[in-house]
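Note that one protein chain of the assembly has been removed; the remaining protein chains are unaltered in position.
Let's look at subunit A:
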Amino acid sequence: MPNLLAKRRLVRWSGAAGASLATLTVLAGNVLAATAEHAPDAAAHGGEHAGGLPQLNPATFPTQIFWLALTFITLYYLLSKKALPRVAEVLEERQERISRDLSKAASLKEEAEAVMAQVDKSLAGARSEAQALIAQVAAEIDANNQARQAKLNADIADRLRTAEANIAAAKEQALANVRSVAADVARDVAGRVAGVDIDTAQAEAAVAAVIEERR
């Protein structure tokens, strides 16, 4: 209710202002008219009046006071009842609008910050997730590599063993062949050189004895 109260007070004071002006007008008018009577046609015809300040001619006082009171009271009435409330309204509206916009901007800013925090949080989550994924994949690849390496190594060892066995067998074979060839050569040499005919079994025994000796 303060608005209503202020308005009522305003009305009271507008009345006080008007009343004081009106009282004064009547009082002054009385006094001045009395003075004017003593200086009768000094000013009624202002244009021809010569000498002295026109401001000090009491004959013009009543009309000036009258019109001043009339215009000033009119002005006061128009301003206090019509013009000023309108200006106040527009200014208030603007103030309200500005503060409303400001608070809206503040809340929007808050909201944006919250969204930003959310984004930051999810970004961090995604990052750690990605990190974990990378680590997992790396570990998997590592394990896979090791398994394949082990398998490869085993394979290589296996093949190596087989090859060695093959080589040993081949060597055995070759040695056996060498004996029979040597026995043949020995028989042939003995027949041609000494004219002795040795049978195969004897030659083989001799070669074997020599090989045993050399080993």
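Note that in this section a residue touches a chain if its C-beta (ideal position, glycine included) is under 8 Å from a C-beta of that chain, and two chains touch if they have at least 3 such contacts; residues count from 1.
FYI, contacts and distances are computed from a predicted model.
Peer 1: What is the missing chain called in its UniProt entry, if the choices are "ATP synthase subunit a", "Potassium uptake system protein", "Carbohydrate ABC transporter substrate-binding protein (CUT1 family)" or "Yip1 domain-containing protein"?
Peer 2: Its UniProt record gives the name "ATP synthase subunit a".
Peer 1: So that we can see where the missing chain sits, which residues of subunit A does it touch?
Peer 2: 6, 9-10, 13-14, 16-17, 20-21, 23-25, 28-29, 32-33, 36, 43-44, 46-47, 49, 53-57, 59-69, 71-72, 74-76, 78-80, 82-84, 86-91, 93-94, 97
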